[in-house]
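Right, subunit A next:
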Amino acid sequence: MALLEVKDLSMHYWTRKGEVKAVDEVGFSLEKGESLGLVGESGCGKTSMALTLLKLLPENAKILKGHIFFYKEFQPQTANALLGEMVNLVPQKANGRASTLGRLTRIEGEKLLVQPARNGATKAPSPVSFSFSEIAQVGLDLVPLREERMQRVRWKGISMIFQAAMNSWNPVYRVGDQILEAMQTHLPKTSVQQSKKRIAELFQMVGLDPRMMERYPHEYSGGMKQRAVIAMALSCDPELIIADEPTTALDVIVQDKILREMRQIQKQLHMSMIYISHDIAVIAEVSEKIGVMYGGKLVELADTQTIFERPAHPYTKALMSSFPNLKGEKKKLEALPGEPPDLISPPTGCRFHPRCPYATEVCKEKDPVLEVRQPGQVAACWNPLH
Partner candidate 1 sequence: MAKYILKRLFQIILTLWIYLTIVFLLLYLQPGDITSFFINNRTPPEVREQIKAQFGLNKPIWEQYTNVMTNFVTLNLGVSFKEYPRPVWDIVTERMPRTALLFVTAAIISFCFGFILGRLIGWRRGAALEYVSTVSGVFLWTVFTPWFALLMIWLFAFNFQWFPLKGFIDQNLWPGVQQVADVSCDLTGGTNCANFVFNHILLTALVVTLILGAAFIISRFFAEQRTRWLINGSALAITVIGVFNYWSNSIGDVKVGGIFATRPLSMMDLAGDILYHMILPIITLTLISFAGTMLLTRNTMLESLREDYIMAARAKGLPDKAVRDRHAARNALLPVATYFVIGLALSVDGSIFIEKIFTWKGMGWTLLSSATDQDYPVIIGALVFTGIFALFAHLAADVLYALLDPRIRYD
Partner candidate 2 sequence: MTAKIKILGVIALALAVGVISLNTSAPATALQAKIYKLATFEDITTTNTLSIYGPNSTVWNSYVILSAGIHTSLFGEADKTFQIVPSAAVADNDADFAKAQTFTKRADNKLEATFTVRQGLKWSDGTTLTADDVAFSYNGPLSLNPVKLGGNWPAQVDPDFLDRVEVVNPTTVRFVLKEVPGIARWQYGMLQAPIFQKKYWEPKFTAAKASSDPVKTLYANNGADEPGIGGFNLGQVNAGSFVSHTARPCKDVLGCGAKVEVYTSGYIEDQPGKYHIEIGKKDKLETSYTAGPKVDGLLHNLLGDQNAAVLALTKGDVDFILNPLGVAAGFRQQLSSTPGVATVKNPSNGIFYMSFNMRRAPFSEKAFRQAVGLMIDKEFVCEQLLNSLCNSAYTVVPLPNGFWVNPKFKTDDFLKGLGKGLTEGQRAQAAIKVLKAGGFTWDTEPQADAQKITVVGKGLKFKGQPVKDIELLCPHTGYDPFRSTFCQHAERRLQLMGIPLRANLTGFNIIVSKVFDDQKFDMWVLGWGLGIFPDYLRDFFHSENADAGGDNPEGFNNKDFDKLADQFVAETDLAKAQQIAFQLEEILADEAPYIPLFNAPLFEAYRSDRVKFPYTEVLNGLQGGSGLPSSVELLK
């Protein structure tokens, strides 16, 4: 069952020098309990992708098009809360109806009325009606969602472990209070005592002394801060956690330990996870699926196993050979020649072509689209490796 579906998502920044095409027509989906790794060089749009998912974008950034559907099982009593939002209704499999994207305009008795998007048509399409029993899942589109509504999705629905966990603590508040703050916001019915108990449990789970919650961030070591960040990310029982370079700042031993623990917790709580890293080896440790990003585009998406065995995109191959394997398999390191693309004026056609050893004329002219190379593997390349 899908939890998150990203469709055709583009997000650009406007800077003094020009428009930065940080995320360009990216699409993927994520099942519940599944973990996805996003990998790529720095500046390829991974972090932008993560921030776009949470809509934590600076003022000069704008989502140009696309959808981010955050799916939930349909429950009639919560239908009211979705009124007026853009949703993707997924009917029961047996039903045979196609899923419908549109604005939820009315609830009449046991029926939902959805106004499909105009999609360039001159005439507004007529509203579509679904009965409650027909619906399996409702995917809330996060892209057009208002900020106040989005705030409710954050942390409760999607939480995040930041790249710079060191600095994601406000130095003037106690660590426990900062976690408590999130819980009080999203779980207002839980009392302070209960919440504190929960935090203590989470601390134990991530391997911290529960008494540390009364301490200030500057009294923590780097690893402790990271663990506390993980505890905070878990605090509201989110359905999805985005971990953006969760261990970059830590030394290798701690890194490994924390990764293992995270993987364990994820399995234990049956959460979905998106890992973001420049290190494909790290990603391979923890994720079932890997997406490779290059120049703001998703160039390959496949199961971990498949990617390692038969990478389709030349970039994926290059990326894998740039890093030593964590498990210690010695491989010859191939340096990737050239510079990452300039996202303000990216190369025409395939963005990888200036650095690609297999580039042909067509690569310079036409932009490749994602195509299925084999089951469970898609890649965008004119000259795939297989």
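Behind the choice of candidates: all candidates are chains of the complex that A comes from, given by their letters.
Remarks
The definition used in the following text is that a residue touches a chain if its C-beta (ideal position, glycine included) is under 8 Å from a C-beta of that chain, and two chains touch if they have at least 3 such contacts; residues count from 1.
Computed from a predicted structure; not experimentally measured.
Touch with subunit A in this complex holds for only one of 1 or 2, which is 1.
Residues 54, 56, 59, 147-148, 150-156, 159-160, 162, 164, 166-172, 177, 180-182, 184-186, 192, 216, 218-219, 232 of subunit A touch candidate 1 in their complex.
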